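Omission of a single protein chain aside, the complex is shown with its protein chains in their original locations.
For clarity, chains are labelled A and B in written order, and residue numbers in each chain start from 1.
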Amino acid sequence: MKKTLGIFGLFLAVFISTALINPRFVSVYNLENLIRWISLFGIISIGVSFVIITGGIDLSIGSLIGMTGSLTAWLLTQRGWSVSTTLLTVLAVSLFVGMAHGLLITKLRLQPFVVTLCGLLLYRGIARYITDDQSQGFGNTQENLRLLAIGKVAIGSKFSIPIPFFILMGIAMVASLILNRTIWGRYLFALGRNETAAHYSGINTDVMKIAAYMTCSLLAGIGGILFSLDLNSIQPSGLGEFYELYAIAAAVLGGCSLRGGEGTVLGVIIGTAVMRVLYNAINILSIPTHLEFAIIGAVILAGVVTDELAKRYATNRRAIREQLGDNPLNKSQ
Amino acid sequence: MVATTHMAEELLDVRSVSKRFPGVLALNGVSLTLSQGEVLAVIGENGAGKSTLMKILAGVETPDQGEIRIDGQSVKIESTGKAQKLGIALIHQELNLADNLDIASNIFLGREPQRFGFVDRPRLYADAQIYMTDVGLTCKSTTLVSDLSQGCRQLVEIARALSTQARILIMDEPTSSLSQGETEQLYKVVNQLRQRGVAIVYISHRLPEVQRLADRVAVLRDGSNAGFLTKGQITVDAMVSLMVGRTLGRHVRTSYSHGEPLLELRHLRTPSFPKHEVSIHLCKGEIVGIAGLVGAGRTELLQVLFGITPALGGEVRLAGEALHLSSPRDAIKAGLALVPEDRKLQGVILEMSVGHNATLASLQRNSVGGFLNAEREKKQAETITQQIRVKTPNLDQWVQFLSGGNQQKVVLSKWLSLKPRILLLDEPTRGIDVGAKQEVYTLMEEIASQGIGILFVSSEMEEVLRMSDRTVVMHQGRIAGELTRDQLSEEAVMHLATGAGDSPPISVLQE
Partner (left out) sequence: MIFPYRFRAALLLTFVALQLGCGDKSTPSTASTTPATATTGGKKKIAFITNGVDPFWNTAVAGVRAAEKEFDIECSVLMPPKGLIDQKRMLESLLARGIDGIAISPVDAKNQVALIDEAAGRCPVITHDSDAPLSKRLCFVGMENYKAGRAAGLLVKEAIPNGGKVMLFVGRLEQLNSQQRRQGVIDELLDRPQQTSDKINFDVAGKVLSGTKYTILDTRTDNFDYARAKANAQDAMASHADLACMVGLFAYNAPHCLEAAKEAGRLGKIKIVSFDEAAPVLQGIIDGHVHGTISQQPYLYGYHSVRLLKSLVNGDKSVLPPNGFLEVPIVEVRQKNAQAFWADLKKMQEIGK
């Protein structure tokens, strides 16, 4: 919780200082755009946080977004499939991909890094092969479906909330319930911290891990569909490139530990928000774009370093408190 | 008994050294002396200050107060490099060897003999061989460390220490991971070093070992000197009473009654000893100890019973019913529970609260449709941790911050709320304090009195003698013999455990 507060502080700092320098940052138009991007990237970040909580990693997210995004456009426009069949197919493919990752990692005991790295290459290749490496798009068709990504719901007379935000909220709520209120959430955290002890406690760790990879891939698939609907023009070789790293960075910034066993949905969303606000601020403040990676890298690093220092401070305080005698446990019994 | 006269010929003279860490006085005016060719055992409970003292001697920490003299000269050991220069070498509990290098490279790591700026390889290997002979290592100096047994690695560490011309060797729990044979070899080396005039500070929890090796014993308690024992005075009882500050009454399990047979292992074969069949039975409310040397296949047997590794053959019956054990889940469902050997790795989740650890195995019953009933879970955690007498400020405390004994009680809590029929314990008191051991023993008795059958593996003779209603001794994957309460003695166990009684086996339970 403290971690989430810390990252929220960082978010506020970036947000307020940008708004002060250029008031147009808080214009309705910009805020709506910002919320849409946060929502799209937030969905995939929540996905990867499930895998990170188990102590794993998924590097294939970006390519999977490329594959599912291209597939959505290709099936709808080139093959003429119906909307429902297309979406179901794409989501089924995503789940299958996640299951394959999970099975390879748990049953064959391959390293998640290696499995999903191969996925990164494989899905990109498949996307390009299926589409013959041609750019995909909806043109002026599928206007209704595209509302899922670009539509918005008016709140009052001036402000509208982009529809992806509602999708993100729905997903976040379910994810948060699973992590905090169900036995499966408890199992995920337990196995992320100590897989052997969890296994020895009767938890089916393999099934839980497979479920985590399936969740991650499913959310990447949903992200792929939304990105393709939003962008309209999709290059199979480029869509989603590097998004796995954005998602992982947002999750880590939001309090997930790559060692596993740590993370909150709210933190991850705020982590994503920090990243998107930074990108937005760089444009709004007319900071040269070639500096953006440097700025974002520096901010994430600063966030992580601050967090680590705060943690050490807290640990030291705790040690002092306990050893001063508040806690009788530290004496030998 | 505190030594007050410091004579000039003492090799090492530690004078009322104190060390304060934020909020805690780790060492409070500790003094000790060490002369050439002497083995001084330093013992004490966990947290008594042994490791702080050793770190100060090795230059890892510096004392706040007090003086350290070597050969009568006052010295400041402000770094590990300085310690090495002064002839002090620390042999860590966790060995610090580079697995991927050979023995010689490890011995001279960072101090390789050079020639024109290159490593002088012929000399490296020749020199290494000399030190290896000193410690009784017979293999070649070109052998990779990764190919060595745990015991041989220990010897490499010692050889490395000797190669720095160390005069004072600090050995921290050197036998904790050694087999019986390796331990004997280590004793031999210690004796040789002693004869050559090397002074040894020997830290150990294993009191019989201390009794056998030490010339003198320094006991620490709560960061202070609790007393010294000289050669004739060193007995296990004397050491224990100094360590805990009181004489422990020998606890021997007195009242026990055998119920009907509950668990039966019939011709069970484990992957580590595929050729040997194991047959054991366990009655309701009975405590059966499995004794044997490290590597006799005892842990492997428990792991097969708990579904962690699959059995190669044979069967396990619980109350007459054959069990299918392919995962811990199966075992738990059948009513088995395992308190594993490595508590921190297999037993508890350190970075999780006491409450969550205690309910981890029984979450399913506190949930409806997957959703947790937080209140019921909390109540269950409270009840069971009180019953097991886990000492924690609250249930939200991370298990990490509990003492070893309390961590072990958390593991017991986890299982007992499931009301198991069989409790398997693997080294139940490893690495926990004397006082806490006592509590674990009491708990084991209470659990058995509820009709739960207990099967425990222990390498501590004391423990086996105290707790077992019946003792099964294993040797190289087989049941070497079984001893009833009347037949049970240290000699009888050792006889079987070392394979001395191989033929004919004494009262092996055969169907």
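Operating definition for what follows: a contact is a pair of C-beta atoms (placed from the backbone, for glycine too) under 8 Å apart; a residue touches a chain by one contact, two chains touch by 3 or more.
As the structure is a computational prediction, the values presented were derived from the model and not from experiment.
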Not-displayed chain touches, in the whole complex, chains A
Considering the complete complex, of A:A19, A:L110, A:I130 or A:I150, the missing chain is touched by A:I150
Given A:F11, A:W37 or A:F165, the correct residue touching the omitted chain is A:W37
Considering the complete complex, of A:V115, A:I171, A:C216 or A:L239, the missing chain is touched by A:L239
Of the candidates A:S17, A:T85 or A:N283, the residue in contact with the absent chain is A:N283
Omitted-chain footprint on chain A covers residues 22, 24-25, 27, 29-30, 33, 37, 40, 117, 128, 132-135, 137, 139-140, 150, 227, 230-235, 237-239, 241-242, 279-280, 283-284, 286-290
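Heads up, the rule we're going with is that only the chains that are shown with their structure count from here on.
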Whole-angstrom distance, CA centroid of chain A to CA centroid of chain B, is 44
The residues of chain A that touch chain B in their complex are 181-184, 186-187, 189-190, 193-194, 196-204, 261, 316, 318-324, 327-333
Residue positions on chain B within touch of chain A in the complex are 21-24, 45-48, 222, 306, 308, 327-329, 331-333, 338, 340, 345-352, 356, 360-361, 363-364, 367, 370-372, 391-393, 401-403, 405-406, 414, 433, 435-436, 439
